[in-house]
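Omission of a single protein chain aside, the complex is shown with its protein chains in their original locations.
So that you can tell them apart, the chains are marked A, B and C in the order they are listed, and the count of residues begins at 1 in each.
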Amino acid sequence: MSSIRRIAVLTSGGDAPGMNAAIRSVARSASALGVETYGVQRGFAGLVENHFQLLDNRAVGGILQRGGTMLGSARFPEFCQEEVRRRCLDQLAGAGIDGLIVIGGNGSQQGALALSQMGFPVVGVASTIDNDLAETETTIGVDTALNTATFYIDKLKDTATSHHRAFVIELMGRNSGYLAAMTAIATGAEMAIVPEAETDPEAVADDVQQTYANGKAHYIVIVAEGARLKAAELTEYLCGHPCGFEARLSVLGHVQRGGSPTVADRVLASALGSAAVTALVEGRTGVVAGWSKGAVVEIPLEQATQLCQKVTPELLELARVLTR
Amino acid sequence: MSSIRRIAVLTSGGDAPGMNAAIRSVARSASALGVETYGVQRGFAGLVENHFQLLDNRAVGGILQRGGTMLGSARFPEFCQEEVRRRCLDQLAGAGIDGLIVIGGNGSQQGALALSQMGFPVVGVASTIDNDLAETETTIGVDTALNTATFYIDKLKDTATSHHRAFVIELMGRNSGYLAAMTAIATGAEMAIVPEAETDPEAVADDVQQTYANGKAHYIVIVAEGARLKAAELTEYLCGHPCGFEARLSVLGHVQRGGSPTVADRVLASALGSAAVTALVEGRTGVVAGWSKGAVVEIPLEQATQLCQKVTPELLELARVLTR
Amino acid sequence: MSSIRRIAVLTSGGDAPGMNAAIRSVARSASALGVETYGVQRGFAGLVENHFQLLDNRAVGGILQRGGTMLGSARFPEFCQEEVRRRCLDQLAGAGIDGLIVIGGNGSQQGALALSQMGFPVVGVASTIDNDLAETETTIGVDTALNTATFYIDKLKDTATSHHRAFVIELMGRNSGYLAAMTAIATGAEMAIVPEAETDPEAVADDVQQTYANGKAHYIVIVAEGARLKAAELTEYLCGHPCGFEARLSVLGHVQRGGSPTVADRVLASALGSAAVTALVEGRTGVVAGWSKGAVVEIPLEQATQLCQKVTPELLELARVLTR
Partner (left out) sequence: MSSIRRIAVLTSGGDAPGMNAAIRSVARSASALGVETYGVQRGFAGLVENHFQLLDNRAVGGILQRGGTMLGSARFPEFCQEEVRRRCLDQLAGAGIDGLIVIGGNGSQQGALALSQMGFPVVGVASTIDNDLAETETTIGVDTALNTATFYIDKLKDTATSHHRAFVIELMGRNSGYLAAMTAIATGAEMAIVPEAETDPEAVADDVQQTYANGKAHYIVIVAEGARLKAAELTEYLCGHPCGFEARLSVLGHVQRGGSPTVADRVLASALGSAAVTALVEGRTGVVAGWSKGAVVEIPLEQATQLCQKVTPELLELARVLTR
């Protein structure tokens, strides 16, 4: 029998659509096992400041379909100090909390790992639009961000075609080109520029010119924010090296973090939130709940926070072939 | 070296969002391998009538994001006659076609199997909103249909809450409760009624009454069209057995087949279309390209067209726990 | 100087997107004039039951973009009894309320008129998806309902085209054909059937056949729920009189009342809510705030609740010409 009677849950790092669905799943799954859930405001910062609120079944009603996170999030660089982390553990002990669930991406799970290594029972839930955790194929928020970016670019193509323009579109993703590469496939973009591969501006300009010569009505190039060749830099280059289409820059920005989550993100959040509670209650801690090979997996935090590479040469080749 | 020089592609059965993306992927992947693609109008019916059109790279431009199928689809009961199928093979031979790709669900892949068993090289692409093919976790169109249904129900909840109503919502899915069960999780519906489990109207009425007594502002029950307890029948029962909320029926209907495909469906269609061409060219025929454990799989048509059960007791239990 | 210190606001009849925006505008506009606002739950029924809650500026935060009505709505046939209405006035007096704002359509404004005729200061806000109030060109909720119906039918056309089908689509609107006629123009539907004009099923069948013969890929006919020729009846007729396309019925239903309001509905609700408060405070009562000739108008309740005819022969002729 489990000794877990009361758990805390927090969201950390950049927010992602579906974080609310994950909070709801944690609270209700815990409740079904007779475990009480407390929400922590504003991530690890709220731990130090002792910002706990009881999350019973009603407190998480009506949030399943809402973007953002009802618990808030915040950057908290002080957390890298061991003394600060020790204060967090004191606060958790003081509130009678037996375990902690951390909903977030790579940076947040590094925080979870640090607390876990100090001996506190912690389980993570993989949630970030950057998809930058290892050994999980996807994370909560990725699917919504992809759809937001894709439907935005579908609209941009209307005006690109009307004016015979080349649009350089910057997407988020930190060090990962996953959002950019998948969006390129989904929109049929002529080019994707990602951190996982090198691209010269001249090569892009040549391809733009070739595409213009072939009679296409527009050119779309999607640039991951983490790529070495920056979107603004490429736009400037294309403006300085005329190649048929007039070039324009579009930075999609924070809207990629917002919006009502898609079905895939709601269902993933529901499954991972529930799995994290089960793992915590059954004593399998120091892991993060992710998704791999069609099922929930529990990944040791040490492994999940390693560098990962989800943009494969095969993926980039598929994108290239299908846009011809 | 492959002897495949010219292939045909058709869409069959109920249309699904992403079929156009699959057609585009087939044509462009084939083109990259030096293989010509011909499109067949209106499914197997078009085979008999010899409706072929060349699909070069330009012919499939601009369709990636469009709903429906540019090739059309049609019911064609005559196809169960061997003589009719033999006529199809004659037409394929006459047009110099070396292989056929069939984009569709269970019924369509049974047709593909019949042609394959007569010795013609056939490869299927798993595409149907019903998700009724075995050994593939999902099929092209499911994700879009789920999102369409879910955002529709999100809107219905506004008016349900304003008027304290119980909405009985009928979704598609033929013999499968997959759409209904997943939509129930994604919308936080109070109840899902599926062919994979028995439900009595009295049990629903009791739960409605209980929910009303608990002070919730609405009740949503999602009914798969293939469930034994029909949506209309349940609505009538609830109207005859007052239980707090006034009951209303809503049949979502064919809109579930329409709309611009989501990112997941566009990417899945791109991957499966490409994989089907590769399988055909490399001589692995009599299979259908599907998705399992995070990767494309080639499933023998005999197995893929068996009965399958994707709504598990665990899934239904997750839905039940999270809506409390 | 006005003697109005405290007002009440309620929403009544079928809910409409934008009602929340109107409530917010009433509360904040009143607050800016130093007037307190109380919300009444569940329409006129809540008046009798004395369900008042203070709506300060914070209480109406975060509702601008939400569908439905935070105050709820309900049918309340007992309100036609003078004794019941007198009880309402007693409750208002007891709560120290100096004036009432009624947000709703024709039936609700008839209720407002009845209270006004008994001497209580009442001002209406025109809000219903039926657009059935006279002397106002539009009402809060119409624009959202039109867009919901139109984007739904855009999706249906995908599958209609793929299968060469005739879709008979039933829209709401009570006795008015406004939603149906405008949606027909916006979707390029082949036919609109409205209460304001007679249509024979044979004439529709002829037009379907003609359209099929002309080589179009689908046929869309939109039927107002209030039309004499009902959608179900027409579908049956078309199934019994084959005319090229296979006929299918689709009933859009209550989703037309839901969803986040469009900009036009949010702005209209903001303007009319504010205007209603001004009228009430400045002593111009027994009127409803509506929109005409590019500006807010105050329409005497007697006139606003008369029969109105917004579907003109010119509108129907425009729809007819543009779909050729």
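FYI, a residue touches a chain if its C-beta (ideal position, glycine included) is under 8 Å from a C-beta of that chain, and two chains touch if they have at least 3 such contacts.
Treat the numbers as computed from the prediction; the structure is a model and nothing was measured.
A.B. asks: With touch defined as in the header, list the contact partners of the absent chain among those displayed.
C.D. replies: Within the full complex, the chain not displayed touches A, C.
A.B. asks: Of A:R58, A:K155, A:R228 or A:K293, which sits in contact with the chain we cannot see?
C.D. replies: Touching the chain that is not displayed is residue A:K155.
A.B. asks: Which chain A residues touch the hidden chain?
C.D. replies: Counting only chain A, the missing chain is touched by 11, 15, 17, 19, 66-69, 72-74, 148, 152, 154-164, 167, 217, 248, 250-251, 253-255, 257-259.
A.B. asks: List the residues of chain C that touch the chain left out of this view.
C.D. replies: Those residues of chain C that touch the unshown chain are 24-25, 28-29, 31-32, 57, 64-65, 137, 143, 146-147, 150-151, 154, 182-183, 185-188, 260, 262-264, 266-267, 270-271, 274, 292-294, 318, 321-322, 324.
One rule holds in what follows: only the chains that are shown with their structure count from here on.
A.B. asks: Among line, ring, star, complete and other, which best matches the way these chains touch?
C.D. replies: The chain contacts form an open line.
A.B. asks: Averaging over Cα atoms per chain, report the distance between chain A and chain B in Å.
C.D. replies: Using C-alpha averages as centres, the distance is 28 Å.
A.B. asks: Where the CA atoms of chain B average out and where those of chain C average out, how many Å apart are those spots?
C.D. replies: Between these chains, centre-to-centre, one finds 36 Å.
A.B. asks: Centroid of chain A to centroid of chain C, CA atoms only: how many Å?
C.D. replies: 40
A.B. asks: Name the residues of chain A that each touch 2 or more other chains.
C.D. replies: In chain A, no residue touches at least two other chains, as defined above.
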